[in-house]
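Note that this complex is displayed minus one protein chain, with the remaining chains in position.
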Amino acid sequence: MAKSAVELQEAVIRFADDSGTGMQVSGDQFANTSALFGNDLSTLPDFPAEIRAPAGTLHGISSFQVRFSSKDIHTPGDQVDVLIAMNPAALKMSLHLVKPNGIILTNEPSFNSAKNLRLAGYDQNPLETSDLDKYQVITVDMIDLTNKALEEFAKLEEEKDRLSKKEIDRAKNMFALGMVFWLFNRPLEHTVKWIQTYFDRPNRRKYIEPNIAALKAGHIYAEATDLFAASYEVKPAILQPGKYRNINGNTGLAFGLLAASQKSGLPLFYSGYPITPASAILHELASYKRFGARTFQAEDEIAAMCAAVGAAYGGSLAVTASSGPGIALKQEALSLAISVELPMIVCNIQRGGPSTGLPTKTEQSDLFQAIGGRHGESPLPVLATSRPSDCFDVIYEAARIAVKYMTPVLLLSDGYLGNGTEPWPIPDLSSLPDIQPQFAADPEGFEPYSRDPATLARPWAVPGTPGLEHRIGGLEKEDGSGNVSYDSDNHEKMTLYRAEKVQRVAREIPPTKVDGDPEGDLLILGWGSSYGSIRAATDQLLAKGSSVARVHLRWLNPLPNDLGEILKRFKRILIPEMNLGQLRHYIRAKYLIDAEGFNKVQGQPIFASEIVCKAESMLDEQKRGASAINESCTNAHARRFRI
Amino acid sequence: MAKSAVELQEAVIRFADDSGTGMQVSGDQFANTSALFGNDLSTLPDFPAEIRAPAGTLHGISSFQVRFSSKDIHTPGDQVDVLIAMNPAALKMSLHLVKPNGIILTNEPSFNSAKNLRLAGYDQNPLETSDLDKYQVITVDMIDLTNKALEEFAKLEEEKDRLSKKEIDRAKNMFALGMVFWLFNRPLEHTVKWIQTYFDRPNRRKYIEPNIAALKAGHIYAEATDLFAASYEVKPAILQPGKYRNINGNTGLAFGLLAASQKSGLPLFYSGYPITPASAILHELASYKRFGARTFQAEDEIAAMCAAVGAAYGGSLAVTASSGPGIALKQEALSLAISVELPMIVCNIQRGGPSTGLPTKTEQSDLFQAIGGRHGESPLPVLATSRPSDCFDVIYEAARIAVKYMTPVLLLSDGYLGNGTEPWPIPDLSSLPDIQPQFAADPEGFEPYSRDPATLARPWAVPGTPGLEHRIGGLEKEDGSGNVSYDSDNHEKMTLYRAEKVQRVAREIPPTKVDGDPEGDLLILGWGSSYGSIRAATDQLLAKGSSVARVHLRWLNPLPNDLGEILKRFKRILIPEMNLGQLRHYIRAKYLIDAEGFNKVQGQPIFASEIVCKAESMLDEQKRGASAINESCTNAHARRFRI
Amino acid sequence: MKAAQTLTPEDFESDQTVRWCPGCGDYAILASIKRTLPALGRPPHEVAFISGIGCSSRFPYYMGTYGFHTIHGRAPAIATGLKATRPDLDIWIVTGDGDSLSIGGNHLLHLFRRNLDVTLLLFNNQVYGLTKGQYSPTSPTGQKVVHKSMVGSIDTPFNPLRIALAANAPMIIRSIDRDLKHMGAMIRRAAEHHGAVFFEIYQDCHVFNGGAFAEFVDKNSKMDAMLYLEHGKPMIFGRERDKAIRLDGLQPHVIDLKAGAYGADDALVHDEHDESGLLAGILATFQERKDFPRPVGVIRNIERPCYEDMMADQVNAETEKGGGQTLQELFESGDTWEVEA
Partner (left out) sequence: MKAAQTLTPEDFESDQTVRWCPGCGDYAILASIKRTLPALGRPPHEVAFISGIGCSSRFPYYMGTYGFHTIHGRAPAIATGLKATRPDLDIWIVTGDGDSLSIGGNHLLHLFRRNLDVTLLLFNNQVYGLTKGQYSPTSPTGQKVVHKSMVGSIDTPFNPLRIALAANAPMIIRSIDRDLKHMGAMIRRAAEHHGAVFFEIYQDCHVFNGGAFAEFVDKNSKMDAMLYLEHGKPMIFGRERDKAIRLDGLQPHVIDLKAGAYGADDALVHDEHDESGLLAGILATFQERKDFPRPVGVIRNIERPCYEDMMADQVNAETEKGGGQTLQELFESGDTWEVEA
């Protein structure tokens, strides 16, 4: 019998099962449905580095976490309200995230398999021990129920339409999703529509009806039975008015490039070599050839970088992307791009390092590589995205700066932003700032290395322009003429020009936004994907009345001109990073301020709670002058590994 | 008629002519003769990036500067006493270095050639204008004199022995050298011996007699004529007792590796891809196969780096070297080496950047690349050579640390050190510190990622060892077992291990030597090849009674443990570098000290005089609180290029 | 450590769980290699597997030998450094079509040019498996990235045999994942050869490029689709051994032995040892020709001096020539002088 729904402000749901069983789909469907319903939300997909590790193993688990709310939120959440654990390994991997008294929905038969239990490292079935006492555990035989619901499809006349048991079992993810939809009073329509279009392909159409049936069956089952103590409701969030869609960071980058190409009138050339988590950008753009995007899958990252240099030389908006290992390979050619001063964008979708590291995990540890990772004095502007929904703006700005200053620009994103989704207020193309390439055309007094007095940009003189024939290259060039020059004074002059040009980009940076107290005890400074956690943490701290504020940097090189003055207004500076303190290093060197770090290198986003904990211990220290608290939690992870 | 020689404490001679005319040989001969005579000395070869630019052009000039002294010296000198300018271009390129009233020895006929004058950019023959009034100009028709002296060889019966005019002309460098030998009362024997051995090859023997004849003719001519106002004498220097030879930095590195290989019992494997100014190391080692050195000319720098990784994996002392562009290409594989924690040495013989930059000029601008130029948290020890005679010690230490801590080590040298020569006190092999590789052999409880509690080094378990079969790779590894691990806590733990291991290398660094006042107004901090100039500058400042001292760093990562405390003892810190302030950046970030820089990026060594000038203006400021002086000179070069 | 003769497949097995997709062709390859190695007489500790990055390159983790999972495309260069300094080891390189022919193409060429005594196993699944299905340098033109509404590739694929021949690979072999017996025999041939072996293995990427080699696996088509090469034997194939290859001038043709016009002795005879590489060159063209069978087996097998042997010879020769000069003597040679105390 139906219950009246309990109203919640927000909830965090985590779907987990073997990779390849459709859990990413279930999560994604729940997210989109909630977005359409008007919730603010944030998602965190997490899958193994192996394509498909063996079923039942801890390494094989693929999970998808979605947090949705009636207030605006910025992280996928530190703790889970509802965990859908389809097998023991899934439970093992996610249990530590579940809130006390949280709901755990499990698929019974997979917990009766000794093999599954062994693979997950359980010597007993956890459903039968007291381990889960502090949670609301709901155990359902989804295999059996799904098979019952889909009986008819197993009996169809037409051999080709008939479904095997195996095929029917695979619909259990829809059954589970149906139950969760009921739990949160969500409509099924959106997912039904999706099923109808997704399977509308040869040899796939026969799956449409069964999946819809499984979805509905799960919904009805939850409705009919008394499994859940209650159903819940999360009201729509009050977002800025406007038209929204859900977007992940890599799609945001792709869209931003299409926009920059259209606004600038520059043909888009994107060259890449597949690598996790950057490949998706290449896939996206390759499917937008109709907007004139030329995509090139190169033989390696060096070739991808070089092809971008060639395309920029020819007058295209040239872009390449990779992650750490690939960026390492691009550096030599990037140094050439800096020397010949051509506009292009290099994106680094960061992942765990060093070397191959943790390809599917996220990290912020390529900042040193971005700013200083080349030979010689080879400066370039560096900026970073901080949420899936700002990737569009950031890469658009990167394009504008690259073209205006005639310089390669390096953009840092990461796997968490690339795959995570957020509602995105769809911009009006006509309202975007102009990008105006200045192509040289007049042979009169033309010099390839003359400079715009304001930006120090050199002219963009593309092959094919009559009368501008000239030669460029990686050897040092004479100021003005661009002829090869070994003159010592000229070399210093050109070195200073290249450095100063990048510094002048700071003129483009709007006044830095300080959220919270304009001055006070603690400033939390961040960059990149820790944005959400830092924002949530500061909000909590402010709510508790602490004297804190936060600044989140989009520009890392150059740093904003007003940053030094802002930093001085606070007693202490905290810089949370998913690395060992790379931004902190630059802040200390430039401003000689003893900034402190909260550094987490676990291939996972920093949790807001961790930042709050660290911040409060710092605030306490100031009051008490004691560092007692400190030990308690903030360095918990560091302490675990005192070595 | 003979004159009694005027005694000098030191002198600087510069030989300059078209490349390929033997000026490097003349300079080298003068240097070796002086070394054998017992002078301390320092040399600076300088040649064009082109193999052989056209005769008479400014770009084609090859020069060799030698400074020799009866006191110990550390730089090739800022100013020249005697310039041998064999053609107008040579004069044009070096004139600004000659002291007022310095001697300029020129070869007349080449100044009578309109073409030569035009190529050098003279509209009149400078020998006939007043431009050179403030110098002692000596003009000799060396062509004519050499031809007269070698007449007989042009008339020889045997066609095959007979010399053409062209061949005879080429001996003029020996004629010039003979004159200079007379000017400084140097014996000819050493050069005569050298000629006899150097030309002792098929088709070359016929040049032995003529060259000796030319050398003697020049000597006699100077003796006989009254050309020079006086002859000079520079007495032997009082060096530490011991056996000496002249050495350049690249040979020092090669010798150091042979020594490390022999002392450690590890076979030496050197892989490289030719690049200026690092190629010489490959050439050197390739000629020492008899000491077991295996050298491998790879297809590119990536392969060279990878081959080193493979050799290290197999238990060799693996080494590779390149310069900036090549190091950029090595970074991805170097990151693998860091991840699998194998010992090896990577040398960067720095040159002017960015990109191809100034291949034959020197620079210190790859420090950022060395310390932070990789993706992920990938730390490694970095040290630097500071003079040709310490390259041996530095690379030997690099080998010792690499093996003891099981880590790749990056060594920074530069073109100036690589090619420049200095007297080298030949070490006694038996007196060098031990290098003791610890190869794992016992299968009992073997774990590839267990760690030595002191050094955190993992065991070196090479293929072929029974019972130690194991797998390693670039993915994150589980502490201990080394199995692939995506566990977040483990990743952080391993990241901290890798960082801490490099920090512990600081335990190997002896107490930092502070030369000059133990505390005071100004500390001049340096690294790399600015050693000589900094040392000379501090000595001058101390002599003038200023309160200064200097510290020269061999270790750049980690920095010495006692450095912070030392820095605090001085009111101001000056860091002269041939870059835009890369060491300064690290000092500021680590110690939050407002270190100042003297930065010269001209592809040339910093001059002692420039440092003295900068230092004095800083000292003045402190007294006067005025920055009046400042403008006068120290920023001269920066001011020239205010942009 | 056991005596070679008592070795079993288990001795070549690691304790790691295998992590390939269900149905992946890599499982079969792993099985035949584990099954074959014991017979080759090298104990596990003398064997090293070096791989790059890719699904295929996970291979070393599953072997009980020494193993090094390196970086993308560089395994040949790393193996070169290892073999040049450790000729005593038995070294196998495992790589994929992307790893070896896209990013790693140059190292592959130089490995075979220099000819080190290693065997390179190229798992060719005509796709980038690990990165989820992009086309590779061996993918047919038009191949699409799976699950993407993308237009197909416009790249012309490489013919791996032509690449191996260009680098003058002394031994060239081809086999297929599903044919364990043939694979085993070929692995033995590769192991016996002193010199670099280019070993292409058709491997089914079940998930992203399933069935790419179906015609060579399917019982019905396989005998007509493949030509099993044997040295000195005529090139006859077909389910009823009713087809053969005949040379007409330079160009090969498929002849029908039933039609009567031609007999078995018109068939081209295979010669592994053709130094010129021309015969292998003809076999290489088969995959570009319509209705031609795909040659499998030992395509080429000649002897060339090995790099590591020449390197060792040089070092030894120089050491003797060196006339026992000590290192100390070297340092003190040339122009030296004493400064007296």
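Which chain is which? They are A, B and C, in the order written, and residues in each are numbered from 1.
Simple rule for what comes next: contacts are C-beta pairs under 8 Å (C-beta built on N, C-alpha and C of every residue); 3 or more make two chains touch, one makes a residue touch a chain.
The structure presented is a predicted model; accordingly, all values stated were derived computationally and were not measured.
K.L.:
For the chain that's been dropped from view, list the shown partners it touches.
P.N.:
Across all of the complex, the chain we cannot see touches A, B, C.
K.L.:
Out of A:17, A:81, A:299 or A:341, which is the one that touches the chain we can't see?
P.N.:
A:299
K.L.:
In the whole complex, not just what's shown, which of A:46, A:81 or A:332 touches the removed chain?
P.N.:
In the complete complex, the chain left out is touched by residue A:332.
K.L.:
One chain isn't shown here. Among A:217, A:318, A:440 or A:525, which residue touches it?
P.N.:
Hidden-chain contact among the options goes to A:318.
K.L.:
Can you say which of A:465, A:512 or A:547 touches the chain missing from this structure?
P.N.:
A:465
K.L.:
What residues on chain A make contact with the chain left out of this view?
P.N.:
32, 35-36, 38, 190, 238-246, 255, 258-259, 262, 267, 269, 271, 288-294, 296, 298-300, 302-303, 306-316, 318, 332-333, 336, 340, 426-429, 462-475, 483-484
K.L.:
List the chain C residues touching the unshown chain?
P.N.:
Against the left-out chain, chain C lists 103-106, 109-110, 113-115, 137, 151, 154-159, 162-163, 165-168, 247, 249-251, 274, 276-279, 281-282, 285, 288, 304, 307, 310-311, 314, 317-318.
K.L.:
Taking the full complex into account, what residues of chain B touch the chain not shown?
P.N.:
Considering the whole complex, chain B reaches the absent chain at 50-55, 57, 59, 273-276, 279, 282-283, 286-287, 289, 297, 299-301, 325, 355-356.
Everything below uses one rule, namely that only the chains that are shown with their structure count from here on.
K.L.:
Using CA atom averages as chain centres, what separation in Å is found between chain B and chain C?
P.N.:
Using C-alpha averages as centres, the distance is 45 Å.
K.L.:
How big is the gap, in whole Å, between where the Cα atoms of chain A centre and where those of chain C centre?
P.N.:
About 39 Å, centre to centre.
K.L.:
Check each residue of chain C and list the ones that touch at least two other chains.
P.N.:
53, 71
K.L.:
By residue number and range, which residues of chain B touch two or more other chains?
P.N.:
332, 336, 340, 473-475
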